[in-house]
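Every protein chain except one is present and positioned as in the full complex.
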Amino acid sequence: MTSTYLVEVIITNKKGVRDPEGETIHKHLILRKGYASVQSVRTGKYLLLSVNALSGEDAIRIVKELCEKLRIYNPVVHDIEVRLRG
Amino acid sequence: MGKIAILKFPGTNCDEDVYYVVKNVFSLDAEIVWHKSFKSVKGWDAVIIPGGFSYGDWLRAGAIAARTPAIESLVEARDLNIPVLGICNGFQILVEASLLPGALLPNENGKFVCRWVRTVVERPKGPWLSMAREGEVLDMPVAHAEGRYYVDEKTFYSTLMKSPLIRYVDGENPNGSLYNIAGVATEDGVILGLMPHPERASESILSPRGFKAGGRVIFESLRQSIKRGW
Partner (left out) sequence: MPLSHAEIDEIRNILRREPTVEELAMFEAQWSEHCSYKSSRLLLKLLPTEGRNVVIGPGRDAPAVKLFKDWLVVFKIESHNHPSAVDPYNGAATGIGGVVRDILTLGAKSIALLDMLYLGDPRNPHANWLIRGIVKGISDYGNRIGVPTVAGDAWFDPAFNTQPLVNVACIGIVRPEEIISSGPSPGDLIVIVGNATGRDGLLGSSFASKPLSEDVDKDIGAVQVGDPLTEKLLIDAIEVIRKRRLAKYVKDLGGGGLTTAIAETAADYGLGAVIHLEKLHTREPLTTLEILVSESQERMMIVVEQSKLSELVEVLENYDLMYSVIGFFTDDGVIRVFYNGSKVAEVPAKELAKPKPIRRASSPPMEALKGLKPLYSLPPEPRYDDAILKVISSPNVASKRWIYEQYDYEVGIRTVIKPGYGDAAVLRLLDGTNRGVAVKGDANPRYTYLDPFNGAANAVAECFRNLIAVGSRPLAIVDELNAGNPEKPEHFWYFEMMLKGVAWMAEELMLPVVGGKVSFYNEDHTGRQVKPTATIVGVGRVQDVTKTTTIDFKESGSYIILVGVTYPELGGSEYLYRVFRLEEGEIPKPRPCSELRNGRFVYKAIKLGYVKATHDISVGGLATAVIEMSILGNLGFDIDLEKVFAIGAQRIDEVLFSETQARYILEVDPKAINNLLKLANRFGVKISIIGRVTDSGEARFRKRDKTIASIDLDLLRDAYRESLSREIEGGI
């Protein structure tokens, strides 16, 4: 029996890789408007997949596999987080 | 002062183009003003926000520039009746600053597009379109990644259909804009924003075969309007 799971994929630049977009939002918007408590900003890309699978783990496995195989992210630059929504 | 301010932000890249055209093609007095030095619209004959990628277009195109003091000071333009033109990124900034309605989303095909297109003017009015005729076709190039205009139906019918509007000719919509919208204005036409680049379509030498310099009417209108009002 399969049911439908919502799986989130968040793609961000790896820790050591720069993120000029995040840096710009941080420096030119957030800090300039006085939110000095914000230490840094990292941006990323968000995908929401609706997957028919046997279980939540199965849904995650399918999504992880396709992210690898279809180059949804570039492992050289990006980290991904794959998780169930809900 | 009697001058046109061309506003420049980090990442603005059409400031010199607009300056050249306004000054050398239309003999208007203009100055490129770095955003930090722009305090108020008072004293300027008109303000042009040129194209480019202000603050890298990050977050959303125009979003960061819209929160700068320079743009926040533009609110006064409406009350003072000072013409404001946003071209491409300038249009995105005006929309992000809520000086014009709607939103500009990433192009339908997800790609930057640089191409000459034909547009049509509807209900021309105000300082930027006073010399244009109803239904006049204007050829201009677009060059943007986030130009898909979006607006809710209610605003479209209640506001935009009463205001000057520039639309892509059917079949030439390069980005999937709703209602083929290429440019919108306030009802009186004092604030106009458009995705195509009139400054790139103001000299015949730059128009490719089959296209006319459709941007001229915008700057000619401005020249007349500054002299005689609109």
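As written, the chain order gives the labels A and B, with residue 1 at the start of each chain.
Here, contacts are C-beta pairs under 8 Å (C-beta built on N, C-alpha and C of every residue); 3 or more make two chains touch, one makes a residue touch a chain.
Just so you know, these numbers come straight off a predicted model, no measurement behind them.
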Out of B:P101, B:P124 or B:P141, only one touches the absent chain, namely B:P141
On chain A, the omitted chain is touched by residues 13-14, 16-20, 24, 28, 71, 74-77
Missing-chain contacts on chain B, rising order, are 10-11, 13-14, 16-17, 20-21, 24, 34, 36, 51-53, 55-58, 111-115, 141, 143, 145, 197, 199-200, 203, 205-206, 208-209
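Definition applied: only the chains that are shown with their structure count from here on.
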With centres defined as the mean C-alpha position, give me the chain A-chain B separation in Å. 35
In their shared complex, chain B is touched by residues of chain A numbered 20-21, 24-25, 28-29, 32-33, 43
Which positions of chain B touch chain A when the two form their complex? 10, 55-56, 58-59, 63-64, 67
